[in-house]
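After the structure tokens below, expect a handful of questions from me.
Only a single protein chain was left out; the remaining protein chains are all shown in position.
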Amino acid sequence: MPWDVLVFYLLAAVCVLAAGGVVVATNPVHSAIFLVLCFFNVAAVFVMLGAEFLAAVQIIVYTGAILVLVLFVLMLVDPDDLPEFHAARPVQRAVGVLLGAILLLEVGAAILNRTVVGQQGNATPANVAAVGGNVQALGRNLYTQYLLPFEIVSLVLLVGVVGAIVLALPERLGERVGQRRATISLGHPRGTDVAALPPGLDGPDGETPVRVASGDRPVATGSGRREATSELEATRELIMVRDADERTVVGGGRDSGRS
Amino acid sequence: MLVELSNLPGPDWGLMLPQLAVFGLALVLLFGDAFMARAQHFRVLTGVSLVGYGLATALLWTQDGRNEATFFGLFRADGLTVFLSLVILVAALLTVMVSASYVDRLEGRMPIGEFYVLLAFSVLGALMVAAAGDLVMIFVGIELSSLATYILTAFAKRRLGAVEGALKYFLLGIFASAILVYGMAWIYGATGTTDLDGIARALQTATAGDEFLEPSLLLALLLTIVGLGFKMAAVPFHFWTPDAYDGAATPVTAFMSVVPKAAAFAATIRLLVQALGPMRDDWLNLIAVLAFVTMAFGNVVAVAQRNVKRMLAYSSIAHTGYMMVGLAVYRQQGGFDVGGGATGGDQGVTSLLYYILAYTVMNIGAFAVVAWLQHRGRGLTLDDFAGLASTQPLAAAAMTVFLLSLMGIPPTIGFRAKYEVILAAINADTAAGLALAISIVVLSAVSAFYYLRVVAVMYFDEPARTPRTESTPLLNVGIGAMAVATLLLGVFFSGQLIDLADRWSRALTVVAQAGGGG
Partner (left out) sequence: MGELGVNHFLFLSAALFIIGMMGVLVRRNLIIIFMCVELMMNAVNLTLVAFAWESNTMNGQSFALFTIAVAAAEAAVGLAIIMALSRRQSTIDADEIRSLRD
């Protein structure tokens, strides 16, 4: 058996096993990591097919961007907060498996019986090497024939950015943008006077609790914490700065910052 | 293909003026939103949107009667482009009229700048699909249009239903996209090209008029039809439709019941008729079965709905079925069988195109009346329509016009459109065509039940409570214009509109010339 066939079978086996792992894993984080493994192997297969640039893009975009994003969301979102998509009743599982098996048969038949009706192109390995390699050849193709979809894909990404901002921005934050966005100065000694806090009150998730106008802040979960917070609000001033050379006392009513 | 870099043809920007106008509109909105005081947003951005879409619609005449391509054949300005762009731009104009005050006042004041920007990008994506000359363009255009629509669906994010509907729409939408693009990959694998005319040419050479059964192309056909079926909400790929339509803000529902559907039909016509036309025997029966199942299911389930928005969602599924009948009776009277001298398009596809236009006016109209009632503190159930005729006779009259048109009562535009589809189905002279024509008539009778129920509730029930007064001038103008168009376009100008739709077949003449030579 030639070595490239051997390598292909190795890569393919890992790919399929990892893909199976994505579907079977109970923990979504395990799924994501199986997916990373699968994508790395697909990138290696791209190299075997002479698509070096795509292999790099595959690793940078898929594993570097998309899956890191997925992992971030997995960490940020409490899985209990998410509804389940559809009830996976046994019937539905059976239908899913059946559809998969049918499609596998069809695709298998198509692969084994296919004939190519089109003509061969001129991007033979020799020609690709003549223009300088895969990246150059892809670039020529992309910036001539596919110039228009290339421009439209930039709009697709722009829509993705706009959509992510519109949907993921908390509503209250969106309303406050432009009015007053205070940031806690970690460098200022009085801005982070954790020592003054009652014990056990270092805020949810380790944040320093910031006093904000009532109703403007999400309700804390524990009732004890809420009481303690209001007590804190009565006794404590927190220094916040809008930018590096300005200080504002929030809640104290006095403005100790330079204007 | 490795292209020689010397003597590259430059793009012909003059060919794509309407599309550029919408692109410019999106940029103006994006920057206007960023640099304008919040108080002016509403009026200025609405005005800019109306002017922009109006300008783009007016610029369509520069593409009329042309049959040219630019950007290496990826962008085509032909009869199909012009008619579908007209439908999409009219839908965009009407959506702006319906949505302006809704977005500004209801659902906790959604950010109107982003709303218009996403609307413009969705419209641009649909326009690009209509003008696509390549598989990649179809894919990218559909994605641009759908991504913006997913976000618009979730726009009323204070309501859980909106976000849930959007999530369902999104997950099934990207699932469908993956299936669609897998089908496109197989088409590319069989023909070695992504160019629609090139695919048709390769298939024509391979078939040479004989019986043709290439398994990989059949697989590709199946996958693309499943993918596009999801996008156009055909049964059995419709699961997302009721929840997404019901969850979204009403103007968004009006928009997504028309523009993504028009984009999906544009992609279907481009793919099946233009590229895979030589193997039409393989897909005609599949589309016919889907058309029947879709209209039967939509009509039967709509009967059980008491929520008017949900009822309209199922009715839009039924209308998808009527439109698919036009595609299912495609039999190529014009096009490349005649050999270059195409005089008229195929009646089936022409009737499909005319139906989309009619559906645009009457369906957005019906949703507009629902939005009009929501402005006045009413809900979405049938009971909220009780006694509307005694308190607001004009709104009730407009809703009656739209519902009668959706039902297909003369002299409305809905009747004319349905008549054209039935005529095309009968003229196809096949058993399937005849069966489809009969089922349209029977199922229209079924649909009378749920459309007329709303009319009856409006006219014969006692009003539950008096609605609050609210001033929505732009929405009123929009509803009035749509009601007048629904009433009159079926009688006047319908000949011209059908002629315009009939020019779609010129999209195929390029193939005719090339195919005749090879």
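We call the chains A and B, going by the order they appear; numbering starts again at 1 in every chain.
Assume contacts are C-beta pairs under 8 Å (C-beta built on N, C-alpha and C of every residue); 3 or more make two chains touch, one makes a residue touch a chain.
Model, not experiment: these values are computed from the prediction.
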* Residues of subunit A (touch criterion as defined above) contacting the omitted chain -> 1-2, 4-5, 8, 12, 15-16, 19-20, 22-23, 25, 28, 31-32, 35, 38-39, 42, 45-46, 48-51, 53-54, 57-58, 61-62, 65-66, 69-70, 73-74, 76-88, 92-93, 95-97, 99-100, 103-104, 107-108, 111-112, 116, 118, 120-124, 134, 137-138, 140-142, 145-146, 149-150, 153, 156-157, 159-161, 163-164, 166-168, 170
* To do: For subunit B, enumerate the residues touching the unshown chain of the complex.
  => 1-2, 135-136, 139-140, 143, 147, 150-151, 154, 157-158, 160-161, 163-167, 170-171, 174-175, 177-179, 181-182, 184-186, 188-189, 192-194, 242-243, 246-247, 301, 304
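We take it that only the chains that are shown with their structure count from here on.
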* Asked: So, what's the distance in Å between the C-alpha centres of subunit B and subunit A?
  -> 32
* Hey, which residues of subunit A end up touching subunit B in the complex? -> 83, 85, 106-107, 109-111, 113-123, 127-128, 131, 137, 140-141, 144-149, 152-153, 155-156, 158-160, 162-163, 165-167, 171, 174
* Which subunit B residues qualify as touching subunit A in the complex? -> 1-3, 5, 8, 11, 23, 26, 30, 71-72, 74-75, 108, 111, 114, 117-118, 121, 124-125, 128, 134, 136-137, 140-141, 143-144, 147-148, 150-151, 154-155, 157-158, 164, 168, 171, 186, 189-193, 198, 202-203, 205-206, 214-216, 218-219, 222
